[in-house]
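As you look at this complex, bear in mind that one protein chain is not there, while each of the others sits in place.
For chain A:
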Amino acid sequence: MTAAPELPVWTALLVSLLVVAGAAITLIGSAGLWRLKSFYARVHAPTLGATLGTGGVLVASMLCFSVLGGRWVLHEVLIAVFLTVTTPVTLMLLSRATLHRDRAETQDEAPPKAKD
């Protein structure tokens, strides 16, 4: 980052704090893919990176470039919006496919279909 020396200290501190926190949360979320035992539990894990993890990095980016540019830089909001709207599509696709398969194979873990 060539522009970093121009960043005031308070911004630099806040930005690095946000970036590290966001990255740490994303890392924990990714670790969940390995720590959690069942498929259904594992699907919850990547949401950490997609919400608070990205949130931290995006707010840091907005803050950093707003201060550097001397004007509001807000287009990171779009990344947050599109990520929030599209992540559920993938997660639901994966989890519903698993549910469908588990029901077909009558796995114990999956709940049976509601009876009429």
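Throughout what follows, contacts are C-beta pairs under 8 Å (C-beta built on N, C-alpha and C of every residue); 3 or more make two chains touch, one makes a residue touch a chain; residues count from 1.
Here is the rule we go by: contacts and distances are computed from a predicted model.
S.K.: Would you kindly match the missing chain to its UniProt protein name, picking from "Negative regulator for alginate biosynthesis", "Na+/H+ antiporter subunit E", "Multiple sugar transport system permease protein" or "Xanthine dehydrogenase YagS FAD-binding subunit"?
M.R.: Cross-referencing UniProt, the chain left out corresponds to "Na+/H+ antiporter subunit E".
S.K.: Mind listing the chain A residues that contact the chain we can't see here?
M.R.: 25, 28-29, 31-32, 35-36, 38, 40-41, 43-45, 47-48, 50-52, 55, 73-75, 77-78, 84-85, 87-88, 91-92, 95-96, 99, 110-111, 114
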